[in-house]
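Removed from the display is one protein chain of the complex; every other protein chain stays in position.
After this line comes chain A, so read on.
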């Protein structure tokens, strides 16, 4: 184990996998000499050279399309989109092609590719640069979606993503890049897809989160402990496949659940998760499931207003108190 940042853990995963498998290549806007707009590709050009670490013109749909073609052509590409917001420009390639190639070729062709994309709000980057679009990908079958919350998971999930023969959308949270944690040094350390991380065990209420929302949930749980409320905090880790067994078992046991999502509430992933809990644990619930969500508004540029739009520790604490107080 050694302590490192989420950013360095991602970087280490890339380096280890590129050393392990010469078919792993990476490209995107400003990834080579500039080492990525969030410096996740630091040192890759120097170690692996221009053939495997390439800058691309500003052409998001083609970055995704070229990754698909390269994957068909026997490589294991890791494409970087500068942020998830620009994935919208690549949506045809990602949804209409990447997610469907295996299906449409009757399984003959598969795409061992990863599309990395920094995501999330909170850095005062305004309406078009602060979005949480994870639900857009979750809605579409045919791809894997990983969203690490901790440095260890950042490393382990990215390595699994690169070794996976399915296309993976790999979402990284911009505010977590500098967060620190213990990360296993073992180059065979992998975090499997489809297994939630029970970050904290508890008995009164289940909090389900992912990415930065899982981190905030953990902080909320620490606050709530002072009030004598015992929270179980579950990080989804991968949004597809989704390990529902873990959070359903937990919710059935605690009888109370709060789902924390950074995306917009309307038709967001929290609705799906809450619905699964209602469908499967209805008779065990002691209170209605509650969602803590991003507000249904384009992200304000103003720092003051932006804060109001993103779930906060205080908001989660409040939701848990409400769930604890509620009963049928």
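Here is the rule we use: a contact is a pair of C-beta atoms (placed from the backbone, for glycine too) under 8 Å apart; a residue touches a chain by one contact, two chains touch by 3 or more; residues count from 1.
The criterion applied here is as follows: contacts and distances are computed from a predicted model.
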**Omitted chain (choose from "Phosphoribosylformylglycinamidine synthase subunit PurL", "Pyruvate dehydrogenase E1 component subunit alpha", "ABC transporter permease" or "3-oxoadipate CoA-transferase subunit B") - UniProt protein name** = "Pyruvate dehydrogenase E1 component subunit alpha"
**Request:** Quick one: say which of A:21, A:55 or A:223 touches the chain that got left out.
**Result:** A:55
**Selected residue (touches chain absent from view) among A:129, A:200 or A:284** = A:129
**Request:** Give the residue, chosen from A:140, A:295 or A:313, that touches the chain omitted from the document.
**Result:** A:295
**Prompt:** Considering the entire assembly, which residues of chain A contact the chain that has been omitted?
**Reply:** 29-30, 33-34, 37, 55, 57-59, 61-62, 85-86, 89, 124-129, 265-266, 295-298, 300-305, 308-309
